[in-house]
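Left out: one protein chain. Kept in place: all the others.
Moving on, here comes subunit A:
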Amino acid sequence: MDTYEPHIYELSALGKHGTNLPRLDVPEAALPTALLRQDGMNDFPELTEPEVMRHYTRISQRNASPDTMMYPLGSCTMKATPKLHEEVARYAGFAAAHPLQDESLSQGALQLMYELQDYLGEISGFEAVSLQPAAGAQGEFTGILAFRAYHLDRGDDDRTEVLVPNAAHGTNPATAAMVGLKVVELKSDARGNVDMDDLRAKLSPRTAGLMLTNPNTLGLFEDQIVEICQLVHDAGGLMYGDGANFNAILGIAKPGELGFDFMHYNLHKTFTTPHGGGGPGSGAVGCTAELAPFLPGPRVRQTASGSYELFTPEKSIGRMKAFHGNFAMLVRAWTYIRTLGAAGLREVSEIAVLNANYVRVKLKDLYPQAVDRICMHETVLKGQIAGAQGIRTLDIAKRLIDYGFHPPTVYFPLIVPEALMIEPTETEGKRTLDIFIQAMRDIAREAVETPDVLHDAPTTAPVRRLDEVRAARQPILRYNAAAFAQILNER
């Protein structure tokens, strides 16, 4: 079936337009002819509003999404997006306010930010919060820059190493490199936790800190976390908490109380701000009083008179981005926390963990577990089905598409061969989980009996498996009529 949707340039006809702009009501000023654009922008598309709407509506239907199906993408917390949030974030006082307008004209926005700083600090056990970072990776960057600044401020100049477990997200080592620090990889032990002997061996006067995700990327809680923090602190290092998996421990544990010094929150994971097809995220950060002077500004504080104002901490590492963070995401996170309250947040984590364990026990006879333990909000299984020949995790993932599910995260963490990382989240019901479990069990049977069904999958999606090597070897990164025609004619 040919389901090609034309590129928007192919739908264009010069002479159309799709907006109704104000008329020019002032005299024309002379244009600086030397500075005028030389080309006629002739390859820029021209369409009407109905044509644009139909095009982007039609291609939207070529996306799977949590609104249309279970999306158990491990480590990404693809929970349902509350619809109220989409309305309130668009209130004019939020969506149409200028970030640099006088603080006296922005008291509602600043109040909301102040309150959110407070809530996030309370949920995680941290003294201070900055809402500035734009995404989780930028939150990590913020934290490691703050660690560096903290050590230098104390005259502790030789702390050039960041310890990162081998199970960590790629952003952790990439972040340490962006700060100019050396990455020292830590082994994991047989139980899927940080190998304590390896940690002891690698801690040194050069240790700036340890970046740890807890629960970790195997979906397991680091049960020696208090001792880990103690060891790192004793060596003069600091503990960074990657909050990617915070959805497992709301009201269950506070990272600040366990001994972490700094963490980022993925507001787009734990606190429901929508993933947007890959952003915007929001990577607010929290830290101890000791590290608070190094946070990026501006933060919000309350004055003696009760009004709200922006300020930059005294030893701030600087701005991470322009203005005050991804404010529209902050409105959504605020709304979520105020919707649920303390008991509701704890219920989120309880059900997220319950759902993951339910999937785990119902599948572990067919899909070996990476580690046989109670898991947190996600479970890591292996796509190594007994008796199946030539079947890889990728085949299982693609076959799930035919069953109407978005695949789990695959081949991560890197230390688990053929990893399938399943994070159902708390918003899936048991009925959906049972259908998913049955699909996984049916696929395991197919893998043995009719493996080609898996190799050929998906067959029900808008397109089938892609030639990714061709995309990289002959890169076409913008519209090119000849290249498109060639592909379309080859069919």
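Criterion: contacts are C-beta pairs under 8 Å (C-beta built on N, C-alpha and C of every residue); 3 or more make two chains touch, one makes a residue touch a chain; residues count from 1.
The definition used in the following text is that contacts and distances are computed from a predicted model.
Undergrad: From the names "Anti-sigma factor", "3-hydroxyacyl-[acyl-carrier-protein] dehydratase FabZ", "ABC transporter permease" or "Probable glycine dehydrogenase (decarboxylating) subunit 1", which one matches the UniProt record for the unseen chain?
TA: Listed in its UniProt record, the absent chain's protein name reads "Probable glycine dehydrogenase (decarboxylating) subunit 1".
Undergrad: Of A:Ala96, A:Ala190, A:Ala289 or A:Ala304, which residue touches the hidden chain?
TA: Spelled out, the listed residue whose C-beta touches the missing chain is A:Ala96.
Undergrad: From the listed residues A:Gln117, A:Ser130, A:Asn247 or A:Asn357, report the one that touches the chain absent from this view.
TA: A:Asn357
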